[in-house]
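All protein chains of the complex are present and in place, except for one that has been dropped.
So that you can tell them apart, the chains are marked A and B in the order they are listed, and the count of residues begins at 1 in each.
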Amino acid sequence: MSLLEIRNLKVEFDTAKGPFKALDGVDYTVDPGEVLAIVGESGSGKSVAMLAMMGLLPNTATITADTMTFEGLDLQNLTAKDRRKVIGKDISMIFQEPIASLNPCFTVGFQLGETLKTHTDLKGRQIKDKVVDLMTSVGIPDPAGRLNAFPHQMSGGQCQRVMIAMAIACSPKLLIADEPTTALDVTIQKQILDLLVKLQQDSGMGLIMITHDMGVVAETADRVIVQYKGRKMEEADVLSLFESPQNPYTKALLSALPENATGDRLPTVSDFAEAGGF
Amino acid sequence: MSEDVILKVRDVYRTYDIKGGLFKKASTLTAVKGVSLDVERGTTLAVVGESGCGKSTLARMLTMIDAQTSGTIEIDGLPIDISKTGISKEMRQTVQIVFQNPYGSLNPRQKIGHVLEEPLLLNTDMPPAERQDLALQMLQKVGLQPEHYGRYPHMFSGGQRQRIAIARAIMMKPKLLVLDEPVSALDLSVQAQILNLLADLQDEMGLTYVFISHDLSVVRYIADKVMVMYFGEVVEYGTRDDVFNNPQHEYTKTLFAATPRADVDSIRKRLAAKAA
Partner (left out) sequence: MTETSPATKADTAKLEEESRSAAKARLAEFWYYFSQNKGAVVGLVVFVLLVLMAVFASLIAPHNPDVQYRDSFLVPPVWQEGGKTEFLLGTDAVGRDILSRLIYGAQFSLFIGVVVVTIALVGGITIGLVAGYMRGAVDTFIMRVMDIILAFPSLLLALVLVAILGPGLINAMIAIAIVLQPHFVRLTRAAVLAERSRDYVVAARVAGAGHFRLMFKTILPNCLAPLIVQATLSFSNAILDAAALGFLGMGAQPPTPEWGTMLAEAREFILRAWWVVTFPGLAILITVLAINLVGDGLRDALDPKLKRS
């Protein structure tokens, strides 16, 4: 059985200019232990799908889906209370801006402890030990000393490590990473990606990487979904996607990478749009 | 050879004073430590480095937003030291800048036409009709339509805004254009369009670029010369091929190793390693 299964997901937003279709009938499945990359440009609806699944969209959004199940549990008809039991424990998420994702008023040790308190039965001393364990596992140097650090005293990369620690605190079955390295430097990006992949392989959880960066996809994914303007363009395993892309949009994206440039000019998506008709 | 050098920077330093608090001593931070470089007319120098390496501070000094603490900057034979001499209209016309974030670099309350005309209005005595003509021509030159003239920035996509920002920068026909991460906030397909536009403009107007970026694949595509900065210092400086094929400094090597590879061979290798 797949871990997450979503069929025919549609999301619509009410705006000043009338309804806006952010997602138009997209399917997602994730198996346990799989890394799925959802790749697309801004406006492709790549983040919207996961936010909709977690019930994090504002109430101007209308969400419909034929199926939306997590381990067989129907997510659509959950009460807010039941939803909270699943989200944060079995499904967790990390975001693009690590420093903004942490509460600046509390120490990182305290914030990690809060997560554990909410979702586990651990008490006092145990929590502290577990927090130190978690911080060690995400590679924060001197974890016991960093317990009392505030988010602003740490670098972006360190904060993202704390976010990851918080996300894996309850050993989730599915981790969603929404552009986890976009705000970080290249060398830090490498470390964070390696960490995510290592954690994923060690624990066997499902991992969804939402990104716009083909390089990140190539370095992490097993399977890839390419989205454009709220629709799925192509779904393939990572090797065949890069080796022989089927969809004209995917071809366009790959050839727009500067490292794949052959001639004087970079081909752009619009060059392909005329030929491909998407 | 030396005649062709349009930008000449010698041993430039920039320090910031950090104010002391009640319990903290005042200190100084050196953001740029002794940078020297030459850029030849019509070529592109790429400055590479991570956040906090001083590359944006360098850009701010080159574009006369901040003054250097010491050292000399010379653009087309014109010495630039705004803390001593101030900025003349002549100096303004030599260098312009394009910022990273196209959403922040355009005044939300200013129509596009006025954005483009502002440099002309401030630096020349051109009559309004002529300014409008120039602005309209510039819109077409950067791939926009004349009817965009009266619209506000929020009606444009990120890529279009960056085109407007580029158009504004070249309104005065500067000799040197400093591009501070001009494509890193843009989508991949838009990035390609902007890079093409920049290449076209360079050919057409003989522009010289200082291209600041953290993205090595873009740098490799656009640069003639590459300079790598690390904590305010230049650790690597040479032609593109030299730097990419034969990096000397440890940091440059780390940077190359960390860049994600999107080619099929690397993916194969990774999958094989994972399966094992």
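Observations, loosely collected:
Here is the rule we use: a contact is a pair of C-beta atoms (placed from the backbone, for glycine too) under 8 Å apart; a residue touches a chain by one contact, two chains touch by 3 or more.
In this text the structure is predicted, and so the values were computed from the model without any measurement.
Across the entire complex, the residue among B:44, B:105 or B:252 in touch with the chain not shown is B:105. For the options B:123, B:202, B:248 or B:266, the residue in contact with the chain missing from this view is B:123. For subunit B, the residues touching the absent chain in the complete assembly are 63-65, 87, 89, 92, 96-97, 99-101, 104-111, 113, 118-119, 122-123, 132-133, 136-137, 140, 146-147, 149-152, 155, 165, 168. Touch with the hidden chain on the side of subunit A covers residues 13-16, 20, 60.
Operating definition for what follows: only the chains that are shown with their structure count from here on.
Taking each chain's centre as the average of its CA atoms, subunit A and subunit B sit 31 Å apart.
Note for the complex: subunit B touches subunit A at residues 50-51, 158, 187-193, 195-196, 199, 214-218, 220-222, 254-255, 257-264, 266-268, 270-271, 274.
Subunit A contributes residues 41-42, 185-190, 193, 201, 212-219, 238-239, 242-243, 252-254, 256-261, 264-270 to its touches with subunit B in the complex.
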